[in-house]
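One protein chain is absent from this view; the other protein chains keep their places.
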Amino acid sequence: MNMADYQLTKDVMHVGEMASGAKLTVPVYRFKGKSNAQSVYIQANMHGAEVQGNAVIYQLLEQLRDLKILGDITLVPYANPVGCNHKNGEYTLGRFDPITGVNWNRMYHNNPELISPIVEQYLDAPASDIEAVFKQALLDDITEQLDHNIFGLTTGQRIAYQLQKLAHQADIVLDLHTGPISSKHLYCPEYAKESASFFNIEHTLLIPNEFDGALDEATFCPWWSLTEAFADKGRKLLLDKESFTVELGSQEQIDLDVALVDAKSILTYLQHKGVIAGGDFVPDVMTRYACYLADYKAFYSPMGGMVDYLAAFGKPLPAGEPLARILRMDNYGDGDALHYISLDKEVIPILHFASASVNQGTELYKVFSDFFEL
Amino acid sequence: MNMADYQLTKDVMHVGEMASGAKLTVPVYRFKGKSNAQSVYIQANMHGAEVQGNAVIYQLLEQLRDLKILGDITLVPYANPVGCNHKNGEYTLGRFDPITGVNWNRMYHNNPELISPIVEQYLDAPASDIEAVFKQALLDDITEQLDHNIFGLTTGQRIAYQLQKLAHQADIVLDLHTGPISSKHLYCPEYAKESASFFNIEHTLLIPNEFDGALDEATFCPWWSLTEAFADKGRKLLLDKESFTVELGSQEQIDLDVALVDAKSILTYLQHKGVIAGGDFVPDVMTRYACYLADYKAFYSPMGGMVDYLAAFGKPLPAGEPLARILRMDNYGDGDALHYISLDKEVIPILHFASASVNQGTELYKVFSDFFEL
Amino acid sequence: MNMADYQLTKDVMHVGEMASGAKLTVPVYRFKGKSNAQSVYIQANMHGAEVQGNAVIYQLLEQLRDLKILGDITLVPYANPVGCNHKNGEYTLGRFDPITGVNWNRMYHNNPELISPIVEQYLDAPASDIEAVFKQALLDDITEQLDHNIFGLTTGQRIAYQLQKLAHQADIVLDLHTGPISSKHLYCPEYAKESASFFNIEHTLLIPNEFDGALDEATFCPWWSLTEAFADKGRKLLLDKESFTVELGSQEQIDLDVALVDAKSILTYLQHKGVIAGGDFVPDVMTRYACYLADYKAFYSPMGGMVDYLAAFGKPLPAGEPLARILRMDNYGDGDALHYISLDKEVIPILHFASASVNQGTELYKVFSDFFEL
Partner (left out) sequence: MNMADYQLTKDVMHVGEMASGAKLTVPVYRFKGKSNAQSVYIQANMHGAEVQGNAVIYQLLEQLRDLKILGDITLVPYANPVGCNHKNGEYTLGRFDPITGVNWNRMYHNNPELISPIVEQYLDAPASDIEAVFKQALLDDITEQLDHNIFGLTTGQRIAYQLQKLAHQADIVLDLHTGPISSKHLYCPEYAKESASFFNIEHTLLIPNEFDGALDEATFCPWWSLTEAFADKGRKLLLDKESFTVELGSQEQIDLDVALVDAKSILTYLQHKGVIAGGDFVPDVMTRYACYLADYKAFYSPMGGMVDYLAAFGKPLPAGEPLARILRMDNYGDGDALHYISLDKEVIPILHFASASVNQGTELYKVFSDFFEL
């Protein structure tokens, strides 16, 4: 393949090193847009077991060959070279640094102190100036964190901050994840909920302006906070910055055919934002459900046991209908060997735990409660 | 439930203790048969993640309420209380002692020295005497191992030997396992292949008289060897002892509906052996494939990458047809990002690895080669 | 031993259950004090590998046989039955839930909303009434969390909250931990620094009134906040509540002789507080160093490699002196195979990482910076 055909460049970013000295590297693919349309950053596989995003990036690269690329697009598969290769038994250790237990997607950086100097100095400046200045401030700040820290950075911060440095250069950020065993769903900032309907994803979580360490938050919260700070001073700013975490389904799976479907869903959104042209992507007609993050509930197992998961994903489950039945063979004959688990309110099951074996307190299901149509 | 209704008794067997002093226990369910029909030992979940056998034992217990139980039946779910509860990330550490790496199903005991004294002393004795004497010798030997060892036993040996002591008391042994992501299949001693057709399982592995540490081998190899040793002396013995490892499908899953189907498959075999009566179990009509253990091949991944598994289980796959395609996003643009993997001979894929992420050399598929109809 | 001899009672607390149904239990030892002196709660081994506190509790129980016990004392070894028994390879998984990665000592509960109602209602009440009412509020709140939660609790919360319920009943809380490879040190609330000198521990960390999920914080922060809230209203309250995390040295080790030394150190403090009498414990004369928590610095490895730890614990290390040298054999011959690591300010090394093998970004040392004599 001639990469020049469609302006694709590839770099290898060095993000750390292991005990043996082995370099930790991440491939970075970049398209230079043909106009000054919005720019996009897409990464996949920050959690080790959540591999399907790599296949989506593969299909995006294949599709982009035949499309007109107007804005810069950066694509980063295998974003976390530690997590990606970390096996415990047959499975990939998914969610956290094996040494510290810290979730790989809770290590991004946020610095609320960047905002007030900008507001004070640029209160009446043109929006484009404010945007340029604040973007540079974000980039300078993350660079400072990376390069000037006497006591150093954790392994995960070093990886996350370098990815974040790429992400801060874009207007649109898509972080491709999966659940354990899961339906597709979308994390979307509350202010961007109109955009959710351009993805072919039936379930959307609306998230508030609260930084909890994730990449989507690390890239939209600063802009949201900046807008609010200007609003407090009476200045209404419109800064078109959107970040999403796209949950592609279940972990530990690669399916290139499904990946093509999801690549087209993403391209539908990107076409809507004017980043690409030359395709004819139309969002699917479907009922789209949403709930606020505070109503996205984890249901923890009330008992240890082995679980036969019953509730189908994505459809409202009436109150009292079983989520699961839990087998407890140790109780056979002199206790209850089979327990049906239900909730006393209607919910939409979105994902469940990856294994049949659960302890008391293991997160069994995550569900939309108090959901509504988007 | 009134357990007395169908003569079920329950014991809790103590098989070890953890660092905190927590007792490791295993529940043991027993039916006393109404006649001197053959006796049966069934266990499940020796590998931590292979939980579906517990659900099959649940359904067996439910079914047996309405059947006539002629031979003694012992059922042991949760056979390995260490493996059963051992989590690494979300998954259950499946196959080996987390401290030593030794496969939990390679720790059973075999003592070839028991055979020649029996042959010498009982060359012309009635078969029933030989059977009783050798059974007692096996029980005495395993008891000796458990109780009189100055340097002690490993954690896994202590568990395995206690289970083996129960198993040696039975004529028929069923060890319920699963593969990682797998079709159903049966490990069957070569001499018992007629019996394989009474299970509703399409694929049978015929295994030789070679002890490699597993429970089925530990319980049939001694009898096979005894028979051969008598044959060498010109005495033809018919000792009706059968042991099977029943692979129920994929690990990390409980499905009580499928478990009922598999319970009935086992009852079909037990009815054939005269252990139960009062049901009308008839084996399903199906094409049953078999191959010899030496022709059951593990195919190791020729490269690292992320795997889209393509080959369907259970059907002959022509030479050259792809088993899988492996994604290598690091090669996109300047190498081959997608590799199709095939074999140059016809095989039947039986199971594949549990994760999409594989290293070079990870066991990708296990396949029947040189298979035949049973 | 006749437990009645010294009023010791023992209970077994049920804190959860595993997939097999195995009960998670914690032993609880209690002395009823002979007077209304302050009461004490001591626990050990919340982190799985930090076992030495169990030996200290053993020696405390042995010592208490010959002492006069004035206040109630509750002692809980093996506080975390999941962590305690969780092996990965030869070592005990120390610090976090193997499924979620959450640090076992970051799951305690704090509810700042309990404070203002008390302040409003009891502004002029006697201190003893306020103490009683607030203690009951803390107990009611944690009980409510345990018993009335429709979506349930995590495995770790269920364990932590039950321990916290015991701890809230005491005036003094000691949580026994260890570092990885570590000197002894003490986490002490800033207001209680006088008490630090009654322990035979050379290094003290002074911690602020900020709840970060640990047991010591969960038990002293509410009282500190209450005092501050009253102070804001002009009422000066003296509530003698103290909580410490006692770091006993290195993990993965039991040494009963050293445990006796540390038990006597704790008894020295308890005698000072009037909880026990009949001994003649005098704190050792030693230079005690302290620093504020904000000055307790983790130093992350600037490179991957294999570490020869050089700096001695507990003594000021001059600026520029090496903490460690890092071997990088992959660089031998064409790079630097040996790197000396130092800081450009004076620090006191307190602990280092448990393994020679580190990634770039692994926490290499923790050090007191800006330390002072207590």
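Should a chain be cited, it is by its letter among A, B and C, assigned in written order, with residues numbered from 1 in that chain.
Basically, contacts are C-beta pairs under 8 Å (C-beta built on N, C-alpha and C of every residue); 3 or more make two chains touch, one makes a residue touch a chain.
These numbers come from a predicted model, not from an experiment.
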item	value
Of C:Leu93, C:Ile159 or C:Val347, the residue in touch with the unshown chain	C:Leu93
Given B:Leu8, B:Cys291 or B:Leu343, the one touching the chain that is not displayed	B:Leu343
Residue among B:Asn103, B:Gln145 or B:Asn209 that touches the chain left out of view	B:Asn103
Interface with the unshown chain - residue positions in subunit C	1, 3, 8, 10, 27, 29, 48-49, 51, 54-55, 57-58, 61, 77-78, 84-85, 87-95, 180, 252-256, 306-308, 325, 327, 329-330, 332-334, 337-338, 353-357, 359
Touch list for subunit B against the chain that is not drawn	16-22, 24, 82, 88, 95-97, 99-103, 150-158, 297-306, 328-331, 343-344, 357-363
For subunit A, residues in touch with the removed chain	18-22, 25, 78, 81, 84-90, 92, 98-99
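Here is the rule we go by: only the chains that are shown with their structure count from here on.
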item	value
Most central chain, judged by mean C-alpha position against the global CA mean	A
Distance from subunit B to subunit A - Cα centre to Cα centre, in angstrom	42
Mean-CA-position distance for subunit C and subunit A (Å)	36
Shared interface positions of subunit C, touching two or more other chains	18-22, 88, 99
